[in-house]
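Left out: one protein chain. Kept in place: all the others.
Going by the order they are written in, the chains are A, B and C; count residues from 1 in each one.
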Amino acid sequence: MNFSFSDEEKAFREEVREFLASALTPDMKRAQGLTPSVFSDKEISDPWHRALASKGWAAPGWPPEAGGPTWTPAQRWIFATECAKAGAPSVSPMGVAMVGPVIIRFGTPEQKAKYLPRILNCEDYWCQGYSEPGSGSDLASLKTRAVRDGDHYVINGTKIWTTHAHHANMMFALVRTDDTGRKQEGISFILIDMTSPGITIRPILTIGGDHEVNQVFFDDVRVPVENRIGEEGLGWTYGKYLLEFERGGGIAAARLRRGLQHVIDMANGEAPGQPIDDPALALKISEIEIDIDALELTELRIMSALQTGQNPGAVSSLLKLRNSEIKQAITRLAVDVLGYDALVWEPTRPLYGLNRATLPEIELPVVPEYLNSRAFTIFGGSSEVQRDIIAKLMVGL
Amino acid sequence: MNFSFSDEEKAFREEVREFLASALTPDMKRAQGLTPSVFSDKEISDPWHRALASKGWAAPGWPPEAGGPTWTPAQRWIFATECAKAGAPSVSPMGVAMVGPVIIRFGTPEQKAKYLPRILNCEDYWCQGYSEPGSGSDLASLKTRAVRDGDHYVINGTKIWTTHAHHANMMFALVRTDDTGRKQEGISFILIDMTSPGITIRPILTIGGDHEVNQVFFDDVRVPVENRIGEEGLGWTYGKYLLEFERGGGIAAARLRRGLQHVIDMANGEAPGQPIDDPALALKISEIEIDIDALELTELRIMSALQTGQNPGAVSSLLKLRNSEIKQAITRLAVDVLGYDALVWEPTRPLYGLNRATLPEIELPVVPEYLNSRAFTIFGGSSEVQRDIIAKLMVGL
Amino acid sequence: MDLTPTEEQRLLRESAGRFVRAQYNADARRKRAEAGEGFSAATWREFADLGWLALPLPEAHGGLGGGAVEVGMLMEAFGEGLVDSPYVSTVILGAGAVAAAGSSAQQADLLPKVAEGALRIAFAHSERQARYNLADVATHAVKDADGWVLDGAKTAVLDADEADLLIVSARIHGNRADAKGIGLFIAPRDAEGLTLTTDLRLGGGKVAQVGLAGVRLGADALLGGLEDALPVIEAVTDHAAAALCGEAVGMMQTLVETTAAYIKTREQFGKPLSVNQALRHRMADMAVAVEEARSLALRAALFADAEPVDRARAVSGAKAKIGRGARFVAEQAVQLHGGMGVTEELEIGAFLKRVVFFDAMFGGVDHHLKRHAALSAAGRAA
Partner (left out) sequence: MDLTPTEEQRLLRESAGRFVRAQYNADARRKRAEAGEGFSAATWREFADLGWLALPLPEAHGGLGGGAVEVGMLMEAFGEGLVDSPYVSTVILGAGAVAAAGSSAQQADLLPKVAEGALRIAFAHSERQARYNLADVATHAVKDADGWVLDGAKTAVLDADEADLLIVSARIHGNRADAKGIGLFIAPRDAEGLTLTTDLRLGGGKVAQVGLAGVRLGADALLGGLEDALPVIEAVTDHAAAALCGEAVGMMQTLVETTAAYIKTREQFGKPLSVNQALRHRMADMAVAVEEARSLALRAALFADAEPVDRARAVSGAKAKIGRGARFVAEQAVQLHGGMGVTEELEIGAFLKRVVFFDAMFGGVDHHLKRHAALSAAGRAA
């Protein structure tokens, strides 16, 4: 057991820090800091994605032949942690972290050759077509149909909660190609060009006032059969593979710590709520800091297990659950520190485009972020689903 | 709407206070204060019961013909509240509050004539034979059998959690007289003389170290058929009627307030944990005090509804749930105030019989009471059962 | 002792409920929000016609002499429908201050107009540095031969943009957080040197920061001629907090009902969500929170005219526990609505925002717990 990084790891950390010092511009940091939504806007994440790509760091989880940097688990942890500490935007996960691994694992050589470089270099912007209005946690009940017509599928139906559909030129989707068997069977995994005729996008505003998600309608949308991943009817398998990536969570402590620091910074300033020398606030900050310490050490334990080739067990639900709960605790505390400034509702978006507002800039994202953060315990497997999984896999119930 | 007591009510309150000032001796108060178990010991509750009986106040809920004082709901509230404030023992509920109402409602004239005066005057001491080792919340699954043999039932089986069986000379019990139909059918309600041959009692110590409950074994115990209440096979109906009384809860705020005052008194003294001027303790006391305020006003709302002939609705589960949770919060806080004195485990019982102990007398019951109070959310319908009921009756789920 | 409503109270509560259900459904609220209009003058006149504006005002000046209990009932109905009216700012805070501290002339001048719906008054007291300490007033008022001159800044002034008058607190003498030496001044909204920075308010309505730069007021602008108005400020603030507690109860009630209806009908895996015991138990806890809030809001109202320390303890107790309970209910209502809960498509989010407003107004849970403990300290000493 060794609680410090090796010389190689320290050298890598230094390299990451140097890269961040030069590539992460003050404008990027400001824009990310003023982003109250869950995902970074495309106009924030794209430049950062390109900067990473130019360094060969855009796709940490990919194998070398696909353009991944072949990092150890420790390096991935260091990279994510340093990026979070520095306040870097997040790269849109739909390409690199979601559809990318599916194409790498299940795609044809042609699909790999076509899509992976465009993901890596930020030429395509992807969105995810999984949820439907009636499906909720019961994803397999999806109804959007793809009917074979020659060498095309003709797609009809609707997807909801589609993050950044209004930015995306590509969607990966689960569609129903057969409804005669079990509902999990007869689902296929398909890649859809978002510029295809017959697609309409309806924005859905979040309670924080942000346009992040959408409903997407398909009206006789024709998609070439070659856009199907793997076999027809096995889409559920591919989709689950991807969800495991989505739920992984993994390296969140550093980002939470930055969020808590934002609360501390506000409490040191003029925000008219609880000041930093309020003992009750100090205790709450400590509670959250300790929660983050626990999460971070759990992450490091998992990272160590991966590093030594061991299976860390069924911990991704635990990480997701605690990350989302701690995030919500931080945003709630931030609202307490705002005091009466929480009453001011700024509807303009993006916030980083505002030239002047009644509130100091440091306070601007707080209330929208609190509101939007309610989604953390709902999307990507609600906390209720996570508790079901934990009871089953960790407690054996 | 009127938030003060009427002149008549105030006069009654004065009468209660005067009675308490004369009838409640310092020894009774001390013994009750040093009682860490849920029920008062027989040697504490009996003298108090007799004092009340001599005043005609032993059975507040009984009709006048049975010897009840014909109080209004407000008078009952005032009486219970003043008794709690004064630190009076509780009267054993198994007779007056449990089997009494059943006999009054469903008993024969002979049963009424035989048992009610003996309950009222504290001549009989009752215990309740409902739960069995296998039954838990599923009470109707009980297996203790009563087989008819001439003008007797012959009883075989076992009951558990029998409070004060070791003090009681009578038991009211649910026994199975038929197992051919639904499990709720075929249960009969029967009165058992505890001195009958074939009864053995096994003490069960609580985690607080108290002998309060027992397991009772029946080995060919013969009970006259005239000891059956109502019809054979309808015992479940009578038993449920009684449980509604048990769950009522009703007037708990004053007793909780006295418990909180005990914590405050300790925190004003030499207990080596959190002192009264610790701001964190002050906030916790306030939180609990506000919880009690809410419970008290809910009790008063219900009392007002009863007083004006209205139906207060399905609130008894709410009162039971909150009363038990607040009680546990108080006992937990008391342990915090004890600090290092919580380490000292005093095994002697009764505590009021101790002449000297390492701990100051005010601290003696704290840890046993904390431990025993875990039972509050388990017995008389667990908190889980109460939440099931609240969801059903108050939310309509 | 009888906490059941009188016949009169019952009728008030029912008529308010009917009005709100008819006029404050989600569609109407959305339309008003999209039109960007403030509170409708027509509705305000209807409030006046229904007697609601006169409700707590003294009978001597066109009021009905109702108490905090009646106000609480009205507010509960408002909460059920998320009514975004300037009722609290004008009637409870503004007119409440006039009724509590105004001279006979000031009362006779202003209160009947409020009761008729002809005058709106905003209450400009809080300052940023005060952090909810009601005695912390840096705005100062200097008297000269012509009257008063006010300089300073106020925050979190509700509905100032549509008010005719502002009641402005200012320090006449003493240091910044002294209990003594604070006056309340009647200032026209369009007084020279008085500037408003108005924003949308979280959960509905508007909120303003008020700048005061050499604002000249007449010698008679000082409310009741009173130079020690802190007790008045504390009283009207407690009354307003109690009123908001009543409103919060109504909001919580609607959230529980809406959420229960949702999980009973929304199906997943072929069954309604309500088959999940974890959700049913959550809703049981939400229902318990509503009942506790109902009791404490009523308790705060019942203590509204008690001794100041008893009033303050009752109000702070209610504000703290309802603040926490309302947050729990609203957040869980969002959670149980799943994805739909975190959009502006449902009303749930609007309720959550109003709950956050409620919690921030006059101080949050920690502030009121601390105030409760401080007010209780003497009683707990050995």
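One rule holds for everything that comes next: a contact is a pair of C-beta atoms (placed from the backbone, for glycine too) under 8 Å apart; a residue touches a chain by one contact, two chains touch by 3 or more.
It should be emphasised that the depicted structure is a prediction, and the values quoted were computed from it without experimental measurement.
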Selected from B:D41, B:D336 or B:E369 as touching the chain missing from the view: B:D336
Options B:S54, B:S137, B:T200 or B:Q310, residue touching the unrepresented chain: B:S137
Sole contact to the chain not displayed, among B:Q75, B:N227, B:Q274 or B:T298: B:Q274
Absent-chain contact - pick from A:G198, A:P224, A:P279 or A:G353: A:P279
Residues of chain B (touch criterion as defined above) contacting the omitted chain: 131, 134-138, 141, 160-161, 204-207, 209, 213, 270, 272-275, 278, 280-281, 332, 335-336, 338-347, 358, 367, 370-372, 374-375, 377-379, 382-384, 387
Sites on chain A contacted by the missing partner chain, in the whole complex: 1-6, 9, 74, 264-265, 268-269, 276, 279, 282-283, 285-287, 289-291, 293-295, 297-298, 300-301, 303-305, 307-308, 310, 315, 318, 321-322, 384, 386-388, 390-392, 394-397
Where the missing chain touches chain C, by residue: 276-278, 281
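The working rule: only the chains that are shown with their structure count from here on.
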Innermost chain, taking as reference the mean of every protein Cα atom displayed: C
Chain B and chain C, separation of their C-alpha mean positions in angstrom: 43
Interface hub residues of chain C, defined as touching at least two other chains: 370
Contacts with two or more other chains, residues of chain A listed in rising order: 280
